[in-house]
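The complex is shown incomplete by one protein chain, all other protein chains being positioned as in the whole.
By letter and in written order, the chains are A and B; residue numbering begins at 1 in each of them.
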């Protein structure tokens, strides 16, 4: 009953209405859904296990896609230099890309929202200090920050240990490079909300600052955060792919889409285009659809554009 | 320099005593710009030496135009701002001390102007009203809390079922009722009402004013009422203070203020209210505008607009003194002190018998 009621309320909402009116958004949602499901369910859906060395057959290396003359129906998108099925490799690769992207966004959201709330609500020197740090960081391109963090960790840790935590290092590096955007947006909305009378009413009865921030201000500033998080997801995926393409991202034992593109890049000019084009196309589809969803969300949540 | 003002002496003990209250805001430009422009720090004296007392169970209203500091006084009195100077006493205790003690803090509440900003749009009405109940632990158990919220909703003329809804489902007047219910939920004795009806339509304003008067009578509440609307103020007040540029220029019993306004500014305010009686009388509006509180005029702040201005007014700040033959009133005006003002009469009484006026 309650679920049915919630569902009918959701279907009746303005968000759903604007979603249904935008074919581009519906298509993006579909593509994003396919990407996410394909990635999340890779171990069950993928036709092969690209990491199972026992099933690899070097004799199957460099097979072109199934629809070309020398293609093999066993490998719909062809195989790479080691005889790995490209479709499976892409699904597993997308899994890594999404895992890193989502984790990084969650990380930067948590840091950015916390910093923005504190700076906006407390004001004064805390605000000045936190926002100057954000300003300074914003003057550097995020890829540079991520490279820097990755480089420092690589130099500081023994190789063996680094390999084990490499995934977390990448997530941290990407996440830390994106928090200022969240902090700035949240600070701006917080400045508006904290002077509203419902916050004053809570202060009059003596509710603690932390509690006011979490129960009153936070729920009223999350709208824009959702938008930046969605747009941030696509740029996090791109950053991860760039790092992996440069060979400093995720460990080669867990190839992401970026790693696949880098590997395929070596064969692009020798005619084995599918090894790099298909992971590239998958990356574009994923990033574009998420980005379009973010754009739609931004417009749909903006009361002035409605 | 500011006079301690005695409230009309009755049996009722004083609920709120404010003495020489001041609040200055720093409105300087950022350091770097200040250095480049070679200017010093600037401060805005929003409130500068205000004193009054509110006896328990009565209403004191502060009136004045925007920027006169009346809302700042309201916020100082509930501890939202710290005073720059002066003392606030709440039922015999220093305000700071009272604010630190939940059992005392519970006794003061505030109602705000904007019914659209004063309720958290993401909270259900029942949660909004229950917040003070929870904060002060006033109704142990979910069932007791629900019962209390239902009782409060009924008390302000809403249905207990309204608790399930969100604020956006209500009209402005209904939201103000919800605000009142929230304020009442901690069983307060003292309510600060900051322009509680200014954002409402006139037919709804009447409902809310009636509700507030009825609650005061029933629960023995003490009100500090802030408004720019003299007609509204007359309906609810026992005492009225008229503010101009951060100071009280006149403080009097409500009826006295309307029947015998003394300060030239008070008279000008009453003169300025549009006339619903259509006597065809030509009003003489007071000239000029309220000066900037950052750079107030010398001497009496009203002197540039005052019809009774004399040299002394430009040089010396008048003190709040009782005018001759009018106990219970204090006026900060050299002309009144020296007896240079025209005899007191109800605002435009000769032409304006039966005047009713104000905004919808």
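FYI, a residue touches a chain if its C-beta (ideal position, glycine included) is under 8 Å from a C-beta of that chain, and two chains touch if they have at least 3 such contacts.
Please note the rule applied: contacts and distances are computed from a predicted model.
Taking the options "LLM class flavin-dependent oxidoreductase", "Formate hydrogenlyase", "Assimilatory nitrate reductase electron transfer subunit" or "Methionine ABC transporter ATP-binding protein" in turn, only "Methionine ABC transporter ATP-binding protein" matches the UniProt protein name of the chain that is not displayed. Displayed chains that the missing chain touches over the full complex: B (touch as defined at the top).
Only one residue in the set B:28, B:43 or B:235 touches the chain that does not appear here, and it is B:235.
Residue-wise, the contact with the chain that is not shown comes from B:202, picked out of B:102, B:147, B:161 or B:202. Among B:138, B:219 or B:272, only B:272 touches the chain that is left out of the view. Taking the whole complex into account, chain B touches the unshown chain at residues 65-66, 171-174, 201-207, 209-210, 213, 228-232, 234-235, 254-255, 258, 268-278, 283, 285-287, 289-290, 346-347, 352-360.
Everything that follows uses one rule, which is that only the chains that are shown with their structure count from here on.
Contacts from chain A toward chain B in the complex involve residues 196-198, 200-207, 216, 219-220. Chain contact summary for the complex, chain B toward chain A: residues 75, 78-80, 99, 102, 105-106, 108-110, 112-114, 117-122, 128, 131-132, 135-136, 179, 182, 186.
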